[in-house]
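I am attaching a structure below and will ask some questions about it afterwards.
Complex shown without one protein chain; remaining protein chains in place.
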Amino acid sequence: MATRARTKIATRPPADTVGIVGAGSWGTTLAAHVAGAGHGTILWDVDPAVIREIHAKHTNSRSLPKVRLDRAIHATSDLGELASATSTLVLAVPSTAMRAVVTALGPHVRADHLVIHTAKGLEARQRRADDQIIRDETCCKRFGVLSGPNLAPEVLAQQPSATVIASRYPEVIETAQRFFVRPFFRVYGSTDVVGVEIGAAVKNVLSLAMGFVAGMGLGQNTRSLIVTRGLAEMIRIGVRMGADPATFNGIAGIGDLIGSGMSRESANFAVGELIAHGRKVEAAMREVGHFAEGVPTADALHTLLERAPVDAPLSRGVYQVLYQGAATSEVLESLMTRPPTMETNAHPTA
Amino acid sequence: MATRARTKIATRPPADTVGIVGAGSWGTTLAAHVAGAGHGTILWDVDPAVIREIHAKHTNSRSLPKVRLDRAIHATSDLGELASATSTLVLAVPSTAMRAVVTALGPHVRADHLVIHTAKGLEARQRRADDQIIRDETCCKRFGVLSGPNLAPEVLAQQPSATVIASRYPEVIETAQRFFVRPFFRVYGSTDVVGVEIGAAVKNVLSLAMGFVAGMGLGQNTRSLIVTRGLAEMIRIGVRMGADPATFNGIAGIGDLIGSGMSRESANFAVGELIAHGRKVEAAMREVGHFAEGVPTADALHTLLERAPVDAPLSRGVYQVLYQGAATSEVLESLMTRPPTMETNAHPTA
Amino acid sequence: MRALSPAEKEAVLIEVQSRVLAAKDALTERDPNFDLATVVNDALYHERRRLDTHRSSPTWKSDAAFWKGVSKRLSRASDRELRDILGSVIHRYLQEIIGNFDPKVYRVATKVIPYALSGLLNTMSPTRLLSGFDSLASLDDHLIVRGELDTISKLIEIGTVILVPTHLSNMDSPVIGYSLFKVGLPPFTYGAGLNLFTNPIIGYFMHNLGAYKVDRLKRDDLYKDTLKEYATYTLEMGIHNLFFPGGTRSRSGALERKLKLGLLGTGVLAYQNNLRNRKKKPKIFVVPCTLSYSLVLEAETLIEDSLKEAGKARYIITDDEFSKPGRILNFLRSLISLDSRIYVTFSEPLDPFGNRVLPDGTSVDHRGRPIDISRYVMSNGEVHPDEARDAEYTRELGDAVMRTFARDNTLLATHLLAAVLFQMCKERHPKLDLYRLLRESALQSEGFPLLEVHTRTERLLAKLKKLVKEEKVRYGEERLGWDAQAVVSEGLKLFGVYHTTPPATRRGDRVFPTDPGLLLYYSNRTLPYGL
Partner (left out) sequence: MRALSPAEKEAVLIEVQSRVLAAKDALTERDPNFDLATVVNDALYHERRRLDTHRSSPTWKSDAAFWKGVSKRLSRASDRELRDILGSVIHRYLQEIIGNFDPKVYRVATKVIPYALSGLLNTMSPTRLLSGFDSLASLDDHLIVRGELDTISKLIEIGTVILVPTHLSNMDSPVIGYSLFKVGLPPFTYGAGLNLFTNPIIGYFMHNLGAYKVDRLKRDDLYKDTLKEYATYTLEMGIHNLFFPGGTRSRSGALERKLKLGLLGTGVLAYQNNLRNRKKKPKIFVVPCTLSYSLVLEAETLIEDSLKEAGKARYIITDDEFSKPGRILNFLRSLISLDSRIYVTFSEPLDPFGNRVLPDGTSVDHRGRPIDISRYVMSNGEVHPDEARDAEYTRELGDAVMRTFARDNTLLATHLLAAVLFQMCKERHPKLDLYRLLRESALQSEGFPLLEVHTRTERLLAKLKKLVKEEKVRYGEERLGWDAQAVVSEGLKLFGVYHTTPPATRRGDRVFPTDPGLLLYYSNRTLPYGL
């Protein structure tokens, strides 16, 4: 499988060590964050070059150029080694790579591994959430999801931030809080795994819509209209999938939407803005230079909503723009011409 | 009292005519909005010069320079005339002038007048909401409140916007929708009058906090942390006052906070930013050139919270900065060092 | 009051039935998901449940047969048959509600009441049979009726009055009935619980007072609609009504904090119907009324029930003192022997929208300006029905009634002493929840120094004096003045004479909270004033 990097693994007991799977910008940031608090940290990546660089130079120029990493971070490309030295694993891989990585991990993990994933969005092909992948491919049952408005550079800069760890297992919440809490970094617990996952997915799609609005030159009034309706839509979709509506009022819902979905630092927002200017989807992504997770998520969400119908005009509108050639202005107009209604007790009607 | 402007009043029946009280920028914008849809519109102001100018030149250079007003707008400074020609009144006066204007209106109104107010914030001296003032000073019972993320220039530019009319009387909601709905302007109904009023008040205070964060040079992560906690705090305060928590997920809660509280176009935000840079409150307001409603509201809210205790660290923090000389950095630090908790079912704990 | 002919009585039956049916028809038109079968099935379901669990009802057999018939006809009924069935259910409900109500008897009753009351007292105490009129006279001395009596006398001529009293005890209705008689006001009709009619004396008295029957065990909406429509129509007929707006007796001893708005809302409905029918005297006036007792007949049962509700499983209710004539007698004897008084205060009247009303019947706003109230129910110059609007007006009216209750409530020595002692219990156990507080307080053997009780009562009286001056509450112990020692000693005396376990007992120079639950009960009357 992966080339074994011959370096010594931390000698701490597994219970005091976090294994981070994926040395992308967020995985590397998390490794730096955990190591910075003095916990044992092992970082795995499929790319042996990255592993070698971390060992040799304590940098990761592929994902976090210019950042100097803590020397205490151990790196490996051997999943067996990673699994045996830890009892907590954090999966920081993009949703597109999730299935492959977890399948490779399957033979190595034990029933006592706690697994935390951070990926956002719905797996495009199977439309199954990440926790279902863990269930399918490993024997692990105690898992959780970490999500929130956490831009990597701001976490590295130690700016005040908050995140949510959602799990049905209190042990997973406590463990995540033990590893991740720092004076500038708050970690809230939640038992609503589905809500946190849906929040992250819908947020990516709504960020595209926010980009459309900005690209059409519209101001604060329209933006807040989209956020409010977007929140209502997120709640409706979430409730349909079994989530607790209160989750969407929190860090992983409205917090994430505002924190990482309303500015050009979000790839989704930037891509949406260019699309409203008339660019094709692929051209927009090239120009922004980042992959927009919202693009496949809009497709996955659309499929999901066909099977479990929910009134979701914004998600449908984004899908129409991305996949059916609709103009952003048409979609906006169709939203505005619904008859006036009551804001219901549960949430505003859209 | 006011000088009588000798011009003919619209000959439409009162049921088809809106009386707007106060020719400030929002009152004048609403008059233009209603007249533009072809409804009878009478605009009252205490200042006879403004009335004369509207009649002579169809402009209001005091409040909306450069905007040309609809010729169909009738203006008057006679409250008796206004009351007898209408059965719907919209009070578009700042909260500081509310009591005086409503007291003057008292002798003229009838039991069948529908009264809609738009003022934001809590009356500083008495800490009573605007609807209580209407109850105290008039015989009118059918009233409502109009609130939402509506920047006047964007409404005049016909950008897509939404607002909420809250009333316990369906008739008031239907009437407001009849007068105000236009293709670019959605009017949602709500029965939660208290929620909409509290939302507007707390939003002004939170906008100051958002300004602090910007002024301290902090990024998206911190901003979203403040919004999420702010929403939770708004909900806690609202619920304590008898509001429906769902209101704060809507146009008048999170919508208004994001739409008119997160950019420098908001006087509160701009003043907060300057305070974080070290300016005194009055100096900041002078520099911004607008009165920040959040400043007296923070005081009124603080008094309210002393009588009805609610966990509201953000509102308390803003009060400490404005009135007790605390530094913005101190306040932020004290917020971050609370122990990690669960996001409860009701809302995130702060 | 004018008397109704038998034909007119029949007209009530027909009119109310047709109104309830018409309302259901309107709903059928408006809402495609609504159907009459649901209404009947709902009534059938609730009535069967009632019959299952309450087999001792005197009408059990006939009710069971009736509903069996309904069930049989229902299963394959056409829409038209459904409507007939519905009509027959409403009719049956109405017949029970109207009961023996006969306006002639009702009119005669006005003159019979004093004898009936005397009979009430005597029957319960056979040994006192011969001194009947004495005890009545004595009771009379102990009943203080005050307030806006002249205004109410005038309003009764100008329009129709709804009397809305606070509700503490099953004694309330006889006390109010007798108070009305005493000050020369006519009796009011009112809805009394079926259970009250089972006591033959009270039942007779109820009928003669003009009571109609309310079966609180009937839970279906159709019954509630029928009852409400019945009350509305009697108001339109000019019959003055009495409702207890709190619904039931206050369990906690506190003033009503939430009102049942259903019956209260009949005022705005009757007023609109009157306007539409161009009645000569369309106005409806709402008169709040507060009752104060030093001791409450059923205090023990009520507070137990209240604690059971709040704490769910912790307390279990036992019997009700009202079913024990001996208790009533004992209660009245205690009352009279100790020179204690019952206060009945008729408050300033309100209109159905919650505005104050002047003696000439004019409604005024907070600034005293007259209001043309017909405009409250108009849109574009027409009287216009609007259920949501009227519910809101009724909510405002309810708030105004509760404010009036607080203002005209009369505090007595027992309330003040209980407030002082319960506060002292709380301070001794600051961290316990209510249930453990009650348990611990009852167990403690030290008690409180009498001296401290005096000092605290003095402080409380000072605060109270200020509130009385500001007209925020009334004080009933003018006789004792503002003397703390007198108030404490009066309170202890009263506590000692009636309850099985006295709420508090003095032994030497110490006072013991012997029944902390009762202390809580009596002190709850002082809640709104922050004493």
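Annotations for the structure displayed:
A, B and C are the chain letters, set down in written order, and residue numbers restart from 1 in every chain.
Methods note: a residue touches a chain if its C-beta (ideal position, glycine included) is under 8 Å from a C-beta of that chain, and two chains touch if they have at least 3 such contacts.
In this text the structure is predicted, and so the values were computed from the model without any measurement.
The chain that is not displayed touches the following shown chains in the complete assembly: A, C. Checked against the full complex, the one of A:T138, A:T247 or A:T297 touching the unshown chain is A:T138. Set against the missing chain, the residues C:L44, C:L155, C:L332 or C:L397 yield one that touches it, C:L44. In the complete assembly, the contact with the undisplayed chain comes from C:D35, out of C:E15, C:D35 or C:E96.
Although one chain is not displayed, its contacts with subunit A can still be listed: residues 13, 15, 87, 106-107, 110-112, 135-139, 141-142, 168-171. Taking the complete complex into account, residues 33, 35, 37-38, 41-42, 44-46, 48, 53, 71, 76, 220, 312-314, 316, 433, 436, 439, 443 of subunit C touch the chain not shown.
One rule holds in what follows: only the chains that are shown with their structure count from here on.
Contacts between chains trace an open chain of neighbours here, each touching only the next in line.
Ranked by number of C-beta pairs in contact, the top chain pair is A-B.
Chain closest to the overall centre, judged by the mean of its C-alpha atoms against the mean of all protein C-alpha atoms: B. For this pair, subunit A with subunit C, the centres built from the Cα atoms lie 60 Å apart. If you average the CA atoms of subunit B and of subunit C, the two centres end up 43 Å from each other. Separation between the centroids of subunit A and subunit B, computed from CA atoms only, is 36 Å.
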